[in-house]
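Missing here is one protein chain; the remaining ones are kept as they sit in the complex.
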Amino acid sequence: MIAKSYALFKKDFCSELRTRYAINSLAMFIIVAISVILFSIGNETITESLTGGLFWVVIFFTAMSGLARAFVSEEERGTSLTLQLIASPSTVFTGKLLFNVILVFCMNLIIAILYSALFERFVVQNFPLFMLTFVLGNIGLAVSSTIIAAIIAKAGAKGTLYPVLSFPILLPLILTCVQLTLFSFDGTSFEEAKFELAIVVGYDVIMLTASYMLFDFIWKD
Amino acid sequence: MSNYSIQSQKLSKLFGRRLIFKDINFLLEEKALFGISGPNGSGKSTLVKIIAGLVASSDGKIIHKNSAGEIIPEKLHNHIGFVSPYIVLYEEFSAWENLKIFAKIRGISLNEERVNNYLVRFLLDERKHDLVKTYSSGMKQRLKFIFALMHSPEVLLFDEPTSNLDEEGKTVVYDIIEEEGKIRIVIIASNEAKDLELCDEVLLLEKFKG
Partner (left out) sequence: MIWKIFLFLLLTFVSIAGITFPIVEKPSTWYEFPFIPGLAENAKIIFFHVPTAWLTVIAFLMSTIYSFKYLLKKNLDDDAKAYSAAQLGLIFCVLATVTGAVWAKFAWGQFWSWDPRQTSIFAILLIYGALFALRSSIESEDKRATLSAVYSLIAFITVPFFIFVMPRIMKGLHPGSAEDSNTGPIVDFQMNSSMQLIFFLSLIGFTILYFWMWQVGYKSIIFRDKLNKQVMI
């Protein structure tokens, strides 16, 4: 099944290289979002907690602008039926999830690099904790946004619906990740942050399981 | 050859609270040319999609069986070839790339000889490396037959197989239908008298309105 999902991922990847639909708009979105924040801050130095919060705000909205593409593009072109004829639902979900996970990692890496270059207070004391938060948070973000993307692809008014549906689902993850990011700024040890880390791990695992169980219902007409 | 059988047991479908058809029973074994006909909106496409496992039935069920026993829904797509006007192939890839991608996602290796034969037969060989975007609707329809046949499935489902096709294309399709009907189960949903003439048995959907 992994090989089949990988083939589907490669298809999406090649298709993305040819159409450049998501990459271009995502890159521009990151630049626009960060410059809006920089303009509104002006010359003031913002606090650590605000920097950590704004970091995840940009991540959330960037994800909302690009991750729906995985399913919406199939549905808009009418190829989801074709996909149903050549792959089982779990293969499709794995392939799409793989694509979104990689997309999320790439864009969040860019956001993190830009943040550490442009924001004075974006100073990570406990780097391993930050990396762990980053990885776990990205996985959770990718899983939830993939399953919500599958839902909105079947509905009308896709663009506006996506953040509306995703926000309540992502809220616990984002709140915990903001907290963990602040911990990593303060240099808090793993020992003290283990409760929050457990929550993020739990969120990832539960969302992944639920997504696989519920995807069949969404995918079949 | 494979003891493949499709059985429909008291199959019914509702859209919302509206009845489309009910209590359809049939049994197809090994090889058959089975036609489904009915006026527009009678649920021909819906029935074909239910047989293919793309749409869930409201009541009753379709059982696919081969010599190893009942086939689970997760694996059903491996045993089915499907052609219809509402199937769309990836337009940003060429015909050849499309077929290669499909083989990979199915987890099988592309039988190049077989596919090349089909490409010649369906008059697409010269343009197999052009993007599907540039194809006419008839050429796309012909490509869908290769898409359906490439993995030699036990069941072929043709929903309006001759739509968008010129006379030449139709002849090829009729030949294929007759050939395949001798070795596997072929189900044709159509309103065209000529398509249905090929079938051994025709199911009239308007009889199942309840």
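Per-chain numbering from 1; labels A and B assigned in written order.
Methods note: a residue touches a chain if its C-beta (ideal position, glycine included) is under 8 Å from a C-beta of that chain, and two chains touch if they have at least 3 such contacts.
Only a predicted model underlies this, so the values are computations on that prediction, with no experimental measurement involved.
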{"item": "Candidate in contact with the missing chain, chosen from A:L26, A:I139 or A:I199", "value": "A:I199"}
{"item": "Candidates A:A3, A:M131 or A:L171 - the one touching the absent chain", "value": "A:L171"}
{"item": "Touching residues (missing chain, whole complex) on chain A", "value": "144, 147-148, 151-152, 154-157, 161, 164-165, 167-169, 171-173, 175-176, 179, 195-196, 199, 202-203, 206-207, 210-211, 214, 217-218, 221"}
{"item": "Sites on chain B contacted by the missing partner chain, in the whole complex", "value": "15-18, 56, 58"}
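Everything that follows uses one rule, which is that only the chains that are shown with their structure count from here on.
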{"item": "Cα-centroid distance, chain A relative to chain B, in whole angstrom", "value": "38"}
{"item": "In the complex, chain B residues that touch chain A", "value": "49, 52, 54-56, 74-75, 77, 80, 82, 86-93, 101-102, 104-107, 147"}
{"item": "Residues of chain A touching chain B in the complex", "value": "3-4, 7-8, 10-11, 14-15, 18-19, 77-79, 81-91, 95, 220-221"}
